[in-house]
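Only one protein chain is missing; all other protein chains are in place.
Moving on, here comes chain A:
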Amino acid sequence: MENRAVIEIKNLSKSFGDVEVLKDFNLNLFEGENLVLMGKSGSGKSVMIKCLVGLINFDQGSIKVLGKDISKMKQHELDELRTDIGFLFQGSALYDSMTVRENLEFPLRRHRKNSERKTEELVKEALENVGLPKTIDLMPAELSGGMQRRIALARALILKPKIIIYDEPTTGLDPITAKEIILLMMTIQKKYATSSIIITHDVDCARVISNRMILLLGGTNYAEGTFKELAASGDPKIKAFFK
């Protein structure tokens, strides 16, 4: 798995007022790898991924995505880079005033100069990939939570990104739908050879999908290894995650 690093985070620190959320956090994501990030609520996972996509400015350290330092990028360069990163939000974050079709067309119309026919084809292909071709003209409010998560995944994939970030992809879903989402993530990873960061509290999800895991405690790397290595650890703080 030791391929080229597509994301390199070095000594990342971020504070909000007096609260230090991230302290010298380090991470490397390699090409084709599924990296799972686990940690207690408030341990800085979401802040880290928001720093990674430039939604939050960080205080210290460096973040390189596909070899480019994001802190030195101009806004239009960052927007261009963001087309190589797909982001699945915890609450799906579908645009609720738009239909499923418009949700999927939204990134395409802004970043790809396709004909109407090609755009339609890509939208239909993305919906086929997530197994929901018949929802094309529905509004997000008409879909179940699991369906919304799938459509959000289709939207994240529509520009064929090299990296996908999943923020708690199975949270709030029943176990059967959660399994379906995990299988879908694995299928997509194989089909498009993407590299992924998955933030999750779901041990089953981590076991099935991870090539490597990082445990985040108090805003810094606490432990790193494969699922088997961490699950076999005798450290009570690590064991607590696998109970």
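Criterion: contacts are C-beta pairs under 8 Å (C-beta built on N, C-alpha and C of every residue); 3 or more make two chains touch, one makes a residue touch a chain; residues count from 1.
One rule holds in what follows: contacts and distances are computed from a predicted model.
Trainee: Hey, which one's the missing chain according to UniProt: "Coenzyme F420-reducing hydrogenase gamma subunit", "ABC transporter permease", "NADH-quinone oxidoreductase subunit L" or "Cbb3-type cytochrome c oxidase subunit I"?
Mentor: Of the names offered in "Coenzyme F420-reducing hydrogenase gamma subunit", "ABC transporter permease", "NADH-quinone oxidoreductase subunit L" or "Cbb3-type cytochrome c oxidase subunit I", the one UniProt assigns to the missing chain is "ABC transporter permease".
Trainee: So which of A:V53, A:V208 or A:A223 would be touching the chain we can't see?
Mentor: Spelled out, the listed residue whose C-beta touches the missing chain is A:V53.
Trainee: From the listed residues A:E80, A:E121 or A:D235, report the one that touches the chain absent from this view.
Mentor: Going through A:E80, A:E121 or A:D235 one by one, A:E80 is the residue touching the chain not shown.
Trainee: Which parts of chain A face the unshown chain closely enough to count as touching?
Mentor: 50, 53, 55, 75, 79-80, 82-83, 85, 87, 89-91, 93-97, 106-107, 110-111, 155, 159
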